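Every protein chain but one is kept in place in this view of the complex.
Chain IDs A, B and C follow the sequence of writing; residue 1 opens each chain.
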Amino acid sequence: MDLIKENILILTILLPLIGASLIFITPGHLNNIIKYISLVVSFITFIIVILIFIFYDINSGGVQLLWNWNWLSLKGAWPLGSEGISLNLGVDGISVMMVLLTGTVMLTGVMASWNIQSRNKDFFVLYFLLLAGVFGVFISYDMFFFFFFYELSVMPMFLLIGYWGSSSDFRTFIRTKEYAAMKLTLFLVAGSVLIWVAIIAIFVQAGLGTFNLLEIQKVVDDKFPLFFQQVNFLMIIIGFGILAGMWPFHTWSPDGHVAAPTSVSMVHAGVLMKLGAFGIIRIGMALLPEGANSLMPLLMILGCVNVIYGAFSALGQTDLKYVVGYSSVSHMGYVLMGLASMEHLGLTGAVYQMFSHGIMTALFFLAVGAIYHSMHTRDILILKGIIKKMPYASIFFVFAGLTSLGLPGLSGFAAEILIFLGVFKSYGSLGVLFGSLAVAGAGITAIYILRLVSKVFFGRPDQNINNILDTTKFENMAGIILVVLILFGGLYPLPFIDMITSGVTPILNNILGAL
Amino acid sequence: MISLIIFYIISALVLIGSAGVIFSRNIVYAAFSLFLALLGTAGVFVLLLAEFLAIVQILIYGGAVVTVILFALMLTKIDDFRSLSNINYWPVSAFLSLIVLITLILGVSQAKINTQNLGLVKFNDFSNDLFEYWGIPFEIASLVLLVALIGAIVILKDKGNDS
Amino acid sequence: MGVNLAYFPPVICGISFILTVFFTRKAPLISSLISVFAILSSFILFIFILIDFLSPNLNSIDFSIDWIDVLDTRISWGILLDSLSVTMLGLITLVALLVQVYSISYMKGDSRFGWYFSVHSLFAAAMIAVVLVDNLLLMYFAWELVGLGSYLLIGFWYEKRAASEAAKKAFITTRIGDVALLIGIILIFKSTGTFNISSIFHIANNGGINENILTISTFLIFLGAMGKSAQFPFHVWLPDAMEGPTPVSALIHAATMVAAGVYLVARMMPLFSLAPYVLDFVVFIGLFTFIFGGTMAIVMHDIKRVLAYSTISHLGLMMLSLGFMGIASAIFHLIVHGVSKALLFLGAGSLMHEMEGETDIRNMGGLVNKMPITAITFIIGSVSLAGIIPLSGFFSKDEILLTVFEKGGILILFLTLIGAFLSSLYMFRLTFITFFGSLKSDNSKIGESPILMTLPLILLALLAIFMSALLLEISTFKGFIFFISGYKAHLNLLLIVFSSILSFVALILAWFIYIKDSKYLTDWFKLNMNCFYKLLLNKYYIDELYQYVINQIVLRFAQFIALFDRLVVNDIGVDKSSLSVKSLGLKLKFIQTGKMHGYAISMVIGFLILIFTWAIL
Partner (left out) sequence: MIELIHIQILSALMFCIGVYGVITRRSAILILMCVELMLNAVNINLIGFSAFRDFSQNQRIFGHVMIVFIITIAAVELALAIAIILRLYKNKSSVNVDEVDLMKW
């Protein structure tokens, strides 16, 4: 047990990689074996992730389960310093939640991609590579590997969308999957350029010769002047903001979601967009507290625009996946607002919203994918009465919809309410304005979700559509896992909230102390 | 003092050899001038107490490189070397290189490193370092050599009858 | 026993919901029994709680479960038990119990019989939680779940387009009010730092809340109450909500959920009393809705819609009373109205059950012989609501009139009396058209409804008759009113006489128009009131106005944003910039001449530039 506990973090990265290599050496025509390997690997990872949640000791807080491996160790001649570069892994409360989210989405994503038709060997190899990268980002305490894993998680996306995705014809215009994949990749790479510049700048300015975040954190007050922090924080929020779907850099996200196959949409909207917000916390807020302090109002405004603009855009769409895609943009706006509130409540809510939105949006895409698979269309104006034909998929969708409009008892409410409280408490009367807009955004969300539900799911189904298959049993299992998490997270969020608070408090105290 | 004189002599050899490479009208002469310059460099190495590197220099440059270049000259039959010598706007180039030279010398004089204590790098230390800390890069370098070897063969191999 | 078990009713109902949703989906009858059992035990618990509560040495309740706990902000479930919440608990559990028993028979044979009772359990749990919880935010929590229950029950027959549209409309309309409510709650939290209701009152009474913030937040809270209680600008969802099964209308849209808004204002009265402007606004909205709803109820042809507008109108009356800080009279009327209106809705359901879903009163008539129990109980309910003297409706209405008279002056009293007159008029119209006159449809199969349906009707009718006596204790004037506010009721003889006369005038007028079919009166109405009649029949065109606003403004704006996002942000902002990079590349490629010397020279020049830049820096 101790052995597992000591090495548990590296397992989260290694297991997907092992899975990828196992699948890689399996002959491509053994479809079922490949699928079961993926299922087993992701299930073990899921268990590992739950173990991490259990092993993390909330009472002592801080960074735990540290793991270290010296990757590049050089003598004094090495110009970057004596420490070289090492893979430092560790988790705090925020990472634990994100890792839990990733494990869940990974498992459900595998279950949802059970009916991938072509080249599923390559699909799963890339899928696991992507997830190894995501896990790596969440648990790295080393800027170099943070960036390395970040890139690792972005790159497979291009192939996954470009090959397995689907193009959409909207009569007046066409969005091809290649276009979506290319746009997504270029956007994210553009963001990572800014991030990389900021990381190098922090590294050089700190002058410690190490990329270790924990070491750099100790010298922040002495080494980083205000202007330096502001410039770099700006780059950080734009760079990571692109991934978090921040307005006006959000356009890659709906197109990407729409073009991507089901499980990739789940991972993409569910986990990958969280990397952006996570990066803002981990690098931006932790290392550049004064910069965060002076630039957060900007992020608050952009987040607010995200919320309202995303909600209205979603209201104006006619494609199910686009609605969900824009609702992601809108919900990531809440995350940004929570981050920008610089309040314990708001920041805790932001992280919890990342978790909740990840689960919820995975459920959304699971349902939409199943509907598209059976009905061969996602047009709201055409679909009707689906709940008769596909009860499970419809219930999943409605459930996710209710979560997204912030229905109490589901995790979305707990997260949003914390964000609202945080935003209201911050920035004096301006905070009241932003908070009211955010609450109003939740109202608009209700409008578009309910309009869609009433149009698409209720009513009498078309008589001439027969032989509609509902979700497969694996999709149902995936959906039920997600539903249970949403319910638990909404009815009794306390364990999650405690976990997040233990991670958020030191970061925020650092910022507030820097004032 | 003597070493300084020897240094000047060797420097003169090196510079003459170098000048031969760029000015000679006959390409074979140019190759031999290069050989002279390389040998001079080895001499500099010896003067600066780096015998091992001097030997390596002679072996690889003097032995291998110049030979390979001569082979290349033999394999490429050039009738009119005159047309191949220098480009027409050489004054521009000369000016540019002069500026580079001035820049470099200015930079060197700025450096203010003025030291006279020659010291020997012990061969033991050197090899320990080379194989301990630089072991992996060293191995990779050998791989690079191998790849270059294969690459050269592949490049030169005729692909069927299409050439 | 007793108050320490106060947290049991919502928990039992919640467990029943979970059980019926996840475990007994295959056995709908068991689901219904579980649900009825849960609400029955809640009602029994209520009796124990009441007995305990009335005993002099009341233990304080120490019950609290943390829901969220972030540093110094703790949000926990707790129980707030006072006369107000105990009263509401009684009303909710009783009506829910009767309605569920009724539904077993009414909903028999429906394909989603089990699901119906599951949602009823959910609704009961949420509604009980709303009145019991001691924390504003968690009250909002339960409040929204109540909305969800209403959404699911209105849209229960979702195959009907109208039902799913009505469900959507109800949820969205109340949601708009809820947005305001949430903002109001958070504003209070911002200035007090707590959600606990009693702490908030304590702080507010000590002047801990800025006056402006208090006004704004109570106003916003009132907006939320207006949404749930279907007050004037938000009233549009309630008539449409009649698309749901009739027992649902009886439970949710007559007695419980719509009363939540009234309860909220009553609960927050210590805050409202510090904000006089908002109280004026409450009076205005209440009075307006009272008359406004009454006018529409007069002309509707759909029996359930008449009852719905009547509900809107009476909720307005309660708000009016609350506007004058008459909590006791408002809650008194809430109880009486809840019972009577539930009775009426269940009676209407009984009619529809026998008439195969017919709701248009013009196709009914003369049913008093066919369905005696339904008819008599229905008449008792309408007479009670019309305010005829010995029935409970009279006393509650009179109590409110008294409050209005004492606090509001003669003008408002006059307007209120107009509303009361309208109320009597449409109640009698409904009764006369439905039960008297000639039998319109020649369906001779119409008979009395089964016992499970008539039993709740009889119980409710008995309550509608005797409840005032129970609650008012006329002899001593020390009853319900005293229970709520420690304030003795007293009757004003002049007012009693005047309002009774008005009711009787309405009775006579209705008799002439609808039974005697007096040519003179109807002609006069047709001649002079035609355009007004049309306006009323079209519900003042408010639905059309809202539809127009939604279609032409909100949806257009959304489409504009969607198009803006695609054309401007994406096509111009993203694609154009990438294309401009491409065209720049196409131009710049001619630098590549392929001549090696050019490259070499540029390299040297570049090297020099770098060196000099570095040297200068």
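In this section, contacts are C-beta pairs under 8 Å (C-beta built on N, C-alpha and C of every residue); 3 or more make two chains touch, one makes a residue touch a chain.
Treat the numbers as computed from the prediction; the structure is a model and nothing was measured.
Participant: By the contact criterion defined above, which parts of chain B meet the unshown chain? Give residue numbers in ascending order.
Facilitator: 1, 3-4, 7, 11, 14-15, 18-19, 21-22, 27, 30-31, 34, 37-38, 41, 44-45, 47-50, 53, 56-57, 60-61, 64-65, 68-69, 71-73, 75-76, 78, 81, 83-87, 90, 93-94, 96-98, 100-101, 104-105, 108-109, 111, 113-119, 121, 125-126, 129-130, 134, 137-138, 141, 144-145, 148-149, 151-153, 155-156, 163
Participant: If the hidden chain were put back, which residues of chain C would touch it?
Facilitator: Within chain C, the residues that touch the unshown chain are 589-590, 592-597, 600-601, 604.
What we mean here is this: only the chains that are shown with their structure count from here on.
Participant: Roughly how far is chain A from chain C, going centre to centre by Cα mean, in whole Å?
Facilitator: The mean C-alpha positions of chain A and chain C differ by 38 Å.
Participant: Calculate how many whole Å lie between the centre of chain B and the centre of chain C, each centre taken as the average of the chain's C-alpha atoms.
Facilitator: 91
Participant: Among the residues of chain B, pick out those that touch two or more other chains and give their numbers.
Facilitator: Counting only residues that touch two or more other chains, chain B contributes none.
Participant: Going by the contact rule at the top, pick out the chain B residues touching chain C in the complex.
Facilitator: 87, 92-93, 96-97, 99-100, 103, 107
Participant: Name, in rising order, each residue of chain C that touches chain A in their complex.
Facilitator: Interface residues on chain C, with respect to chain A: 66-71, 73, 137, 140-142, 144-145, 148, 155, 158-159, 161, 163-165, 167-168, 171-172, 175-176, 178-179, 182-183, 186-187, 189-190, 554-555, 557-563, 565-566, 569-570, 573-574, 578.
Participant: Under the definition above, what is the set of chain C residues touching chain B in their complex?
Facilitator: Touch residues, chain C against chain B: 597, 601, 604-605, 607-608, 611-612, 615.
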